[in-house]
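The complex is shown incomplete by one protein chain, all other protein chains being positioned as in the whole.
What follows is chain A.
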Amino acid sequence: MNMTPDLDIKKLRLERMVEEVEDYAILLLDAEGNIENWNKGAERIKGYKASEIIGKNFRTFYMPEDQASGLPQRLLELARQNGKASHEGWRVKKNGEKFWGNILLTAIHDDDGSIIGFTKVTRDLTEKKLTEENLRRSEERYHKMISEIQDYAILLMDLEGKVENWNKGAERIKGYKASEIVGKNFRTFYPQEDLDAKKPERLLERAKREGRAQDEGWRVRKDGSRFWSSVTITALHADDGKVIGFSKVTRDLTELKKAEATLLHMQRLEVRNDELEQITYITSHDLQEPLRNISSFIDIFIEDHGTNLNAEGTEALRFIKEATGRMSQLINGLLDYGRLGRNAQVSEIDVNEIVKDVCADFSTLIKETGAEIEVGPLPVIKGYATEFRLLLQNLIGNAIKFRTPDEKPHIRISAEETDGQYKFCVKDNGIGIEPQYLDRIFLIFQRLHNRQHFAGNGIGLAHCKRIVELHHGKIWAVSEPGKGSTFYFTINTNSL
């Protein structure tokens, strides 16, 4: 061929241009896909030298499964028909490593329009592919993470508040399956009064304006029951700063709310209780004063004018005096009742010692009545010493007081323990109690007997009940008229 040097240079430049490109593998294929030339980029990307690959079919670069499925031939066919074909996929280097190739096959025609070969440009997009893959995996993991979370309902919403996804926590807390709720508006979760007040709309508005909106309140489950929820709605922004949706995280705080409510209730009760104690105290205190005055003036009256009174007048004054005395006792009993356990400290109590002391206090009465008191082994417990002593004093005192006429009182005191819970028993052979009165005996000022037969205010057993309750226990009696009574009470030292 006769060429001018200029043309030679141009041709060379063209050849070299292709040969020297390093970032792209640029190949020439014949009509069957056999490789005719090889550039630096091809060498770099695929690892073959020109001498090793020229004349081989471009199939060589394809994964065995792609070769088996005829992908290279299909791509050539496509380029044949359409002039070009592009594809992305894993390819194999000389050393067997994979790379992610992006290829463009372009058909080359002769002047008649017949295909005489192809150019093939391949880019190595492995880096990009791996980054994408990682991103995809990380996104997948992230979605999975959110969808698996059980303690929080985490969901995405569009601008109108339509639910776009649903996790396990959401299902657990709100009761809907994803299929039942995706696409519905989150207003579904709000009770009617909040809907009327446009609360969901206001929350979205606030999240849009301030980036975030938080709320605590009642929400409605699928089954219509309510739960106390803590909600954070966060606005999601596109790169240009426009809000494109919301995320919503919900916690079910019903249990916490209930605990809080109970606590509040208990605090209120405590305050009320204190008030009542105060009222009891003040009332009793203020009632004592006029009563004592009446009593004192009766004394003065008798002292100064007693000799002028007839029998009836003296009798009348005696009744007034007795009544005021009894009322004073009642008031004191009430006062003591209100004061039981106030400022008391838990300490170790040897119940044996207490019983011994109480019996010593009753020694005169025990001697007079010939009472026999049988004391079983008794424990050392934690409790309120003064109050516990009063408890046993009342029970033992009652056991002697309500004795069967002409019979020696026999009293047995015993105790048993199970897991820090003690059950005490005071058993007598006295007159017993009609079964219908067994509950009433522990109420304050309740008396079963005429004062002429048995003195008393009807306060003792009420005190006992209160003292036992102070020790987190119960008190009850088992009895039959004429067959004696047995009083049981429990003391729970674990909770003191």
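In this text, a contact is a pair of C-beta atoms (placed from the backbone, for glycine too) under 8 Å apart; a residue touches a chain by one contact, two chains touch by 3 or more; residues count from 1.
Please note the rule applied: contacts and distances are computed from a predicted model.
Chosen from "Iron dicitrate ABC transporter ATP-binding protein", "3-isopropylmalate dehydratase large subunit", "Response regulator" or "Serine/threonine protein kinase", the protein name that UniProt gives for the omitted chain reads "Response regulator". Within the whole complex, the absent chain has one touching residue among A:H285, A:H449 or A:K483, and that is A:H285.
For the chain left out of this panel, the touching residue among A:S225, A:N293, A:T314 or A:N494 is A:N293. Residues of chain A in contact with the chain left out of this view: 281, 285, 288-290, 292-293, 296-297, 300, 332, 335.
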